[in-house]
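Missing here: one protein chain of the complex. Every other protein chain is in place.
Per-chain numbering from 1; labels A, B and C assigned in written order.
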Amino acid sequence: MIDLAPSSTSSETELSHRLLESMVRIRMIEEAIAERYSAQQMRCPVHLSIGQEAASAGVCAALRHTDQAMSGHRSHAHYLAKGGNLRAMIAELYGRETGCCKGRGGSMHLVDVDAGFVGAVPIVGSTIPIATGLAFADRLLRRDRVTVAFLGEAATEEGVFHESANFASLHQLPIVYVCENNLYSVYSPLEVRQPAHREVFEVAAGHGIRSRQIDGNDPLAVYHLMKESVAYARSGEGPVFLELKTYRWREHCGPGFDNHIGYRTEAEYQAWRERDAVASTERRLRDAGAYDEERIDRHREHVEGEIIEAFAAAQRAPFPAGSTLMNHVYSEGSHP
Amino acid sequence: MIDLAPSSTSSETELSHRLLESMVRIRMIEEAIAERYSAQQMRCPVHLSIGQEAASAGVCAALRHTDQAMSGHRSHAHYLAKGGNLRAMIAELYGRETGCCKGRGGSMHLVDVDAGFVGAVPIVGSTIPIATGLAFADRLLRRDRVTVAFLGEAATEEGVFHESANFASLHQLPIVYVCENNLYSVYSPLEVRQPAHREVFEVAAGHGIRSRQIDGNDPLAVYHLMKESVAYARSGEGPVFLELKTYRWREHCGPGFDNHIGYRTEAEYQAWRERDAVASTERRLRDAGAYDEERIDRHREHVEGEIIEAFAAAQRAPFPAGSTLMNHVYSEGSHP
Amino acid sequence: MSRELTYADAIRDGFAVAMERDPRVLLMGLGVPDPKGFFGTTVGLQQQFGTERVMDMPCAENGMTGVVLGAALNGLRPVINHQRLDFALLAMDPVCTQAAKWNYMFGGATKMPVVFRMILGRGWGQGPQHSQCLHSWFAHIPGLKVVMPTTPYDAKGLLIASIEDDNPVVFIEHRWLHHIKGEVPEGHYTVPIGPARLARAGTDVTIVAFSYMVLEALEAAQRLDSLGVSAEVIDARGLRPLDREAIAASVQKTGRLVVADTGWGTAGMSAEVIAVASETSFRSLKSAPRRVCFPECPTPTGPSLAAEFYPRSGHIVAAVRETLDWAPEPSDWLMPAGIELDKPNPAFTGPF
Partner (left out) sequence: MSRELTYADAIRDGFAVAMERDPRVLLMGLGVPDPKGFFGTTVGLQQQFGTERVMDMPCAENGMTGVVLGAALNGLRPVINHQRLDFALLAMDPVCTQAAKWNYMFGGATKMPVVFRMILGRGWGQGPQHSQCLHSWFAHIPGLKVVMPTTPYDAKGLLIASIEDDNPVVFIEHRWLHHIKGEVPEGHYTVPIGPARLARAGTDVTIVAFSYMVLEALEAAQRLDSLGVSAEVIDARGLRPLDREAIAASVQKTGRLVVADTGWGTAGMSAEVIAVASETSFRSLKSAPRRVCFPECPTPTGPSLAAEFYPRSGHIVAAVRETLDWAPEPSDWLMPAGIELDKPNPAFTGPF
């Protein structure tokens, strides 16, 4: 895993390269999943983040390793950016015993507690209060830690988002709600779900929470805003809500493209492709004469190796034995 | 029942008298309940609105008879102000067959469909989306009707309030959310439930809803703001949220006073007693030399008669027979 | 006129018929007008009936369920659609504390004609949070009606009956029934809510099955045939009211009972059926009744564990052996060769 925490002396150039590396890694892994999905061996729904990598990369680069994060159904990128174990994730998609959930969770239930990725679940909104509870415990136990709750814009429609925001605002909890607004919930556009006359981040602001909206495809901007937000939350000033405007390239669930089925236009898709964060970060660096092509090429090679290795290991790994079906229903032993 | 809809020519003086009559009637009925409660014959929880009458009076005076309203656990005043049948309400408190729910509901479940009071339930927040659905149906069916959802400030903490507000804002529904902020939820003050750095009405504003805060103990001001709000909602411009600041004089549930038990101060209570809407409306009229004392005295007498009659009728009325226990589980007959 | 339709098409047809007959019928739900037509069950309905009657909604199950209750009070007949039953858990208050009780607690003053449609997920990694079969919860609540049709014919007929009922009805489909084909008449007809369906007559043992498990029960009945056992299969398509008479009559005829449910056993419908049989037909029972249910753990996601998790026809056969006091036969539980157990049918490709 690449260490994304920039040293305090790192220049913008160094930072850009690190963010680029993070995004490229996520993209390559997601594309590898997409490619191999049709073999029908990853037998679970997958929700890819291709097109949205700048959010995860920028947000997690501003976190400490000890900080925590939670997510929903579309969590691969969050898990990876937070430092979740790649092999355990791929094995989990293949339903193997070596998966991060021992084959019991699948793509929609990633977890890597050691990396501070405390869990993801596919019920929209359900991890928002749980993440709020992580921050609440940290506050009570006087821990120096910030929690990130990743969510989609549809999750802000669930009442539980508001209940969580109110509680976080009331207790000034060290949490940052990171909302990737990709304009859709499955096939449903924002306009059938939220009023056009107000922005997503304004709803959060109503709770007395510091709220900001930003281009979610600009990793540097995301990073800087997040850095400031984390510092704010960490210092005890209260929670922050960030709306990152972005776009998912592929279908909601599964490996393919689906612009042809009619819920969104090819033109809209193309306009967002133009705003590809990987390409634009490269371009920005190149234009400034600062692009270290060799470094990124080496990185790509490295990730390619990681990917081949992770998929191979997953496919070699055993399935959990049927006899273990009833394991882990309860945590063994009780306290004390 | 007194007709509260002011004729278009009615002066402020006339209006003030009508509002005063409405408040006096509610107060007298609630006090009659409180007085008789200790006889232990109204065998259900009762949540009295004494001290908060200006809200119901002002709000309902701005409605048409055909408009609709819903409420929660503290609904007597709303039911009465909307024109709900007094005898049916008192009989319901006594658990009689002649009650508005045939003895199946009690104080927390008032209903008078003919008066446009479509129901009240004691699960905090639960009627908010239902009222929103009333308005939604009216909109779809092109009916010229406005719905009022009465709620306490604690109900704005429930996620379902936000889900409803978002939907109403999205579809510009003809609904007015009337929130009586009496500073407490049972014994819990606002500061343990909502952040001090934002007001209740601001949360609603976050949904892109027209939101206003006002002195809930000033019936005239409530009436005028409500009049304007109803016109706005009726014209299709969208929902409105009103926060009426007020105070409950007696205990949360039951007939007594409970300032001595320690969750609020006697001083706070006394300060709000000074702001009694009945007394101040009288005073205002008197100061302007416009108070029709005889009219109000006559009104008091009339209401006293109504009350005596309603309680007597309730106590005379039969209890529902045990053999009817299973009636009404399902609505008879299906469509078409 | 009758024709072969899939279950999904039968649902679609049921909606179209109900909506055509009654302009007050309204469909709401996340993705109801989506291009894939909600697993094919709503295809073309928005085009036919307009955006006001076939509508998407915010991702807010609790609030939106309350909204349809209000809409029903004011004269509409809404159907709220959930792609998974799990999502409806956010709406237990409006479904069970509100809708189920309003008619009673207001002494008949209000009416709530509303259908809560929920789909049970299964297979292809649906896992712990997309496959909960909690139909028994709803069956536990007086004031609700609950149905789980198995055949395309019943799907359409019960859907129309549910929409036309003046009470709240929970209408539950199993995802693995959507591709099943069967005879479905055109136009309007209803199947009454309550009565069970005799899916197969028999004399030696009664198998009461719910939803998808009716298919497994029928397969089991065939296997039992070759063992010389005549199994009667009852499709308990109505959970509330439950057809106690049909259960009693069958058990009184066969003397043996196996219940196959697509859900957990503890305090579930399988327990209820055994309780009903014990209460009504104790003297007829020749042996201990048996249940075939989910193991008492959450649904695992991976295919190896999911295959172990879901009960199959073989489990029913094995349970019948027990009711006959026959020795267990390990081959009953053999995984069927060539069938991928996390796919509803061979043509399926993931993801869901």
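The definition used in the following text is that a contact is a pair of C-beta atoms (placed from the backbone, for glycine too) under 8 Å apart; a residue touches a chain by one contact, two chains touch by 3 or more.
What you see is a predicted model; the values in this text were computed from it and never measured.
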Exercise. Where does the absent chain make contact, in terms of the chains shown?
Worked result: A, B, C
Problem set entry | From C:79, C:134 or C:214, residue that would touch the chain that is not displayed | C:134
Exercise. Among A:33, A:46, A:131 or A:277, which one is in touch with the chain left out?
Worked result: A:131
Exercise. So which of C:190, C:254 or C:301 would be touching the chain we can't see?
Worked result: C:301
Problem set entry | Residues belonging to subunit B that touch the chain removed from view | 37, 40, 42-46, 94-96, 99, 101, 103-109, 121-125, 154-155, 157-160, 185-188, 192-194, 253-254, 261-263, 319-322, 324-326, 329
Seminar exercise, completed: Omitted-chain footprint on subunit C covers residues 62, 86, 89-90, 92-93, 96-97, 100-101, 104-105, 127-129, 132, 134, 136-137, 139-143, 240, 242, 264-272, 274-275, 278-280, 282-283, 285, 287-291, 296-298, 300-301
For this session: Touching the hidden chain in the full complex, which residues of subunit A are there? Just list them.
Result: 68, 99-105, 109, 111, 113, 118-119, 121, 123, 126-138, 140-141, 159-160, 162-164, 166-167, 170, 327-336
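Just so it is clear, only the chains that are shown with their structure count from here on.
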Seminar exercise, completed: With centres defined as the mean of Cα atoms, the chain at greatest distance from subunit C is chain B
Seminar exercise, completed: subunit B to subunit C, mean C-alpha position gap in Å, rounds to 42
Exercise. Between subunit A and subunit B, what's the gap in Å when you average each chain's C-alpha atoms?
Worked result: 46
Exercise. So what's the Cα centroid distance for subunit A and subunit C, whole Å?
Worked result: 36
Exercise. Could you say which residues in subunit C touch two or more other chains, in rising order?
Worked result: 57-58, 60, 62-63
For this session: Specify, in ascending order, the residues of subunit A that touch 2 or more different other chains.
Result: 157-160, 192-194
